[in-house]
Structure formats: structure tokens, C-alpha cells
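With one protein chain withheld, the remaining protein chains of the complex are depicted in position.
Chains: A and B, in written order; residue numbering restarts at 1 for each.
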Amino acid sequence: MTTRRRSSYPLGLLALRTVAAWGVALLLFFPLAWLLLTAFKTELQAIAVPPQLFFIPTLENFHEVQERSDYLLYAKNSVITSVLSTVVGLMLAAPAAYAMAFFKGKYTKDILMWMLSTKMMPAVGALVPIYVLAQKSHLLDTQLVLIIVFALSNLPIMVWMLYSHFKDIPREILEAARMDGATLWQEVRLVLLPLGMGGLASTGLLCLVLSWNEAFWSLNLSAAKAGTLATLIASYSSPEGLFWAKLSAASLMAIAPIVVFGWFSQKQLVQGLTFGAVK
Amino acid sequence: MNRLLPRLLLTPAMATLFLWMIVPLVMTIYFSLIRYNLMQPDQTGFAGMENFEYFVTDPSFGTAVVNTLLLLGSVILITVVFGIAIALLINEPFAGRGIVRVLLISPFFVMPTVNALMWKNMMMNPIYGVLAQVWMFFGAQPVDWLTDLPLFSVIVMVSWQWLPFATLIFMTSLQSMNHEQLEASRMDGANYLQQLRYLYVPHLARSVAVVVMIELIFLLSIFAEIYTTTGGGPGDASTNVTFLIFKQALLNFDAGVASAGALFAVVLANIAAVFLIRMVGKNLDK
Partner (left out) sequence: MAYLQLRGIEKFFGEHRAIKGIDLTIQQGEFIVFVGPSGCGKSTLLRLIAGLENIDGGSLMLDGRDITDQPSSKRDLAMVFQSYALYPHMSVYENMSFALKLAKVDPAIVREKVERAAAILNLTTYLQRTPKELSGGQRQRVAIGRAIVRAPKVFLFDEPLSNLDAALRGQTRVEIAKLHRDLGATTIYVTHDQVEAMTLADRVVVLRDGLIEQVGTPLELYDKPANQFVAQFIGTPQMNVVPLQQLPAPVQQQAPAGAAGGAIGLRPENIAVRSTGTTPVSGQVDLVEALGAETLIYVSTPGGAQFVSRQNDRTGLRAGDAVSLDIDASQAHWFDPAGHVVAGQGA
């Protein structure tokens, strides 16, 4: 008996399934597709009734968004805060994850659980104190405060993910390096890092996505100077005049890179956000 | 293998997390017990349970709690039910499955503010929005979603965003199902519905629990969508507990009352958290 896996259901059922799946997928994706289209329309085309499917695409919205609202500034803030908070997070999380994965102690499990529990506190619980602290130390509306807050919010997730990646590296490979005469630093540099690079990258990617999309803290702690793209988009909530096409263009630019990253980080997302509870 | 090294390595992460947890918590407790208005920082004084009373007797409090529960309940229900359905649908291979997966998970990675405004304007606008046009196509009167059904609109937005998360989790869980078990059941004469009931659902029970708990924790803090679309209104029709606290803190500048509210939210979240932690703990032991 050959072991080639075929769907053992009748062909008609397969066709039905294909149609249904595509139908659901297209339906759910539709708002984003519409956003994509609208970004390339003129304002008038955007609000046309009935909605226009065919039109000549234009790039004017992208230009206008740049000029009017200093899009680049907000984009720069998003990039800087996401990237730096990821870097800071990794620098804090990696040693901790390494210690717990390879030097398992009596309290390792408790520490991991405790870190998990700090993520459980809703952000709103820390809103007032953080706001007051930021205000008192003149850090409101600065990149620094966002970097710190993003890094700390995501730290538990990063520690967990790195921990489970490091645990997948067989301890014996590191022991073999030790037997071969490697010092601790050589062990880390020549064996651990190459093997753990995948885990570091995917953890970093997840953190990048989470920081980029972070809206709660961005909206409350930043404004015109350090505002991220989330803040910029929020400012479109009640503007004047026709703005749908520009909103779409701005939104598209804000979400495109992350959505694409997301396509590549599905597995990490599941592991990271469920703290490994679902494999 | 000295003991010092691992402890040193753990310290930065643990110290910062500890501070991140303790400092706001202590401050929140402190603020909740004093009179503290950000606009009048010199007016302080012990307030005892006053802030809690004030928060709880706020006319919007009851509504906010109800809204929060409705929001949580509806989103969880929608995401779990449809999540399972979609995960089952795409569990078997078919043409273009990879693309379908990509399309399905995209909404989760959209920034909440973009999500909100996209729905508010392009979809839900009563005149030019897509939904309005579809309604008119069928000859019905378009619905002014955000004005007439504010909470429902928020539920739609949030569900749309979190459905991919649930679907992804269920897809992952289904893929770890034992194929041989399914084949054995087929040989035992089970049809699809029976397989659903006796094999799929019990296997999924665990990930349903995880999804419910994660969503409970994260959805409690729904904020951006409300902030950018309805502003909690009209009135307080779409205010949840988080938004209520925000209003107190940054619109009324009453840090004391906001802190009292925050503690309330923290307690709520912790109830759900306890269960999740236990689940994850069991997994760690394996």
C-alpha cells in the first residue's frame, strides 16, 4: 500500500471545500483589499457611489500624506521605537533565557511563571503611574519612554520564546564544545549563537510586530514629537474635507511592512502569544 | 559550573520586570487612596475608599462593566466558533491553501488604529461606505453603524482583527492531531459529525481554553478602537472599563479615581490569568 497522502474524501466535497475556503478568505480579506485599492484612487473616486472597481491608479495620495502631516517623522518614530525596543528587549531577554534553559535550577519554573504573570496585568493598570512618572521626568512625548515601555511590555513574551528555542538546542552539543576545549565565550559565540540565530530572529520579528502595532501607549504617551504611525492614523479620526484616499494611503504605508512580516512569523506568533501552551 | 553565572545573567531581565510590575502597582495603590488631580497637583490628602466609591458610583460604571462583558463575550464567542469552523475548513489540503492562509491571517497584523478607521470610514460610513452600498443594493436602508449600534460596531472591528489569531491557534492544534486516530474511527464507522464530536472537539478543547484566556486578558484592554471611532459614545454606549479609566485619568485628570478603577481592572484580569498560568504551568512540566 503506497503512503502518498491523498484527501480520501470524494472529489465533489473537495471542490466544495475549495470554493468555501476561498470564499471565506476573500470575504475576510476584503476590507484590506479595499483599503489597498482606495489608496490609489482620487478622493472623489474613493467616495463614489456605486463603488468603483476599475480606475486609473494614482500616487498623489502618497505625496500629499507626506507633505501635509509629516508622515516621515511618524514613520521614523515607529521604526526607531520598534527596532530599538526589540534590541533592548533581546539584550535583556537573551541572557535570562540562556541561564534558564541551560542552568535549570529549583526556581526556573517559578521565575518563568512569574514573568508570565507580569504580562497579565492589563496595560490600563499601569497607565496612571507611567503617565505621571513620564510627566515628572519630562519623558512624555519622547522616543525613549516609548522604547522603554515597549521593551518591558514585550519582555515576558521574548524571554519565553527564547527560552523555548534555547531548550530545543541539545545540551550535549554545548557540552561537546566544552570537552573540545571551548571557554564559555567561545561556546556561546561559535556554537550557541549560530544555532540560536533562528530563534533570536523570530523572537525579534515578533517583538517588532508587537511594538509597531502598539497603540495604547503610543496614544497616551506621545503626540506630535514622538508619535508613532499609530498616533498619526488616529489623528485622522475627525479631519475636515475628503480624506479617505489619503487615509488609505497613509494606512497602507503604515501596515504593509508589518502585515508582510506577519505572513512570515505565523508560527512564532502562536508560540509567543500563547506562551507555548499550544504547539 | 558556578552558580553565580546564571544568577548574573538572569538579573537584568528580572530586575527590570520586577520594577515594571512593582512600581506602577504600588503607585496605583497609593494614588487610589489619595486625592490626586493632575491639574491641581497640590491638592492632596488621604481619601480612603472615596475614589473607589466615586468610580463605582459613576453613572457610566454599570454600563462600562456591562459593555466590557458584552464586548469580551461576543468577541470570544465569534472568534472561537468561526475560528474552529474555518480551521476545520482548511484543515485538508486544497488548491491555493497557502494563499488562503495568508489572506486569513492578515487582519491580525493591522494596527488597531488603522483597523478602526478603516471600518469607520470605508466600511461603515452610512452613505459612502461599502456596507451601506451593499445594503442599498438589496434595497434596504443603510445602517448608521457607529451611531446606532456603537458597541456592536466595536465588536465587529475587534472580532475581525482577532479571528485570525483564533483560527491560527486552532489550525496549529488541528495539525497536531493524530491521523491514525481519525483513520481508526473511520474504520469503526464514524461519519464526519461523529468525528467532530468525539475526536476533534475534545482535542481542540485545550486550545479553546487557551484562546479564551488569552483573549480575556488582551481584550480587557481594548482601547484604540474605541478611542478613534466612537470615543466611548454616543454617551457611554460603547465605553468599556478601560476607556472609563482613561477618561478619568486623561480627560478628567483625576488620577485618584482612575487608579481605583485600574485596580478593579487588574483584579478582573488576574482572575482569568490564574487559570491561564495553571494551564501553561502544566505544559512546562511535560
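In this text, a contact is a pair of C-beta atoms (placed from the backbone, for glycine too) under 8 Å apart; a residue touches a chain by one contact, two chains touch by 3 or more.
Predicted model, so just to flag it, every value in this text is computed and none were measured.
Engineer: Taking the full complex into account, find the residue in A:Leu44, A:Ala176 or A:Ala256 that is in contact with the omitted chain.
Structural biologist: A:Ala176
Engineer: Can you work out which residue in A:Ala46, A:Ile111, A:Val132 or A:Val191 touches the chain that's missing from view?
Structural biologist: Residue touching the chain left out of view: A:Val191.
Engineer: By the contact definition given up top, give the residues of chain A that touch the hidden chain.
Structural biologist: That gives, for chain A, the contact residues 106, 170, 172-173, 175-183, 186, 190-191, 194-195.
Methods note: only the chains that are shown with their structure count from here on.
Engineer: Using the average of all C-alpha atoms in each chain as its centre, how far is it in Å between chain A and chain B?
Structural biologist: The answer is 16 Å.
Engineer: What does chain B use to touch chain A in their complex?
Structural biologist: Within the complex, chain B contacts chain A at residues 1, 5-7, 9-10, 12-14, 16-17, 20-21, 23-25, 27-28, 31, 38, 86, 89-90, 92-97, 99-114, 116-123, 127-128, 130, 133, 137, 160, 163-165, 168-169, 172-173, 176, 206-207, 210, 214, 217, 220-221, 223-224, 227-229, 241-242, 245-246, 249-250, 255, 258-259, 262-263, 265-266, 269-270, 272-273, 276-277, 279-281, 283-285.
Engineer: Could you pull out which chain A residues touch chain B in their complex?
Structural biologist: That would be residues 7, 9, 14, 17-18, 20-22, 24-26, 28-29, 31-32, 34-35, 38, 46-51, 91-93, 95-96, 98-100, 102-103, 105, 109, 111-113, 115-133, 135, 152, 155-156, 159, 184, 209, 212-213, 215-216, 219-220, 229-231, 233-234, 236-237, 244, 247-248, 251, 254-255, 258-259, 261-263, 266-267, 269-270, 273-279 of chain A.
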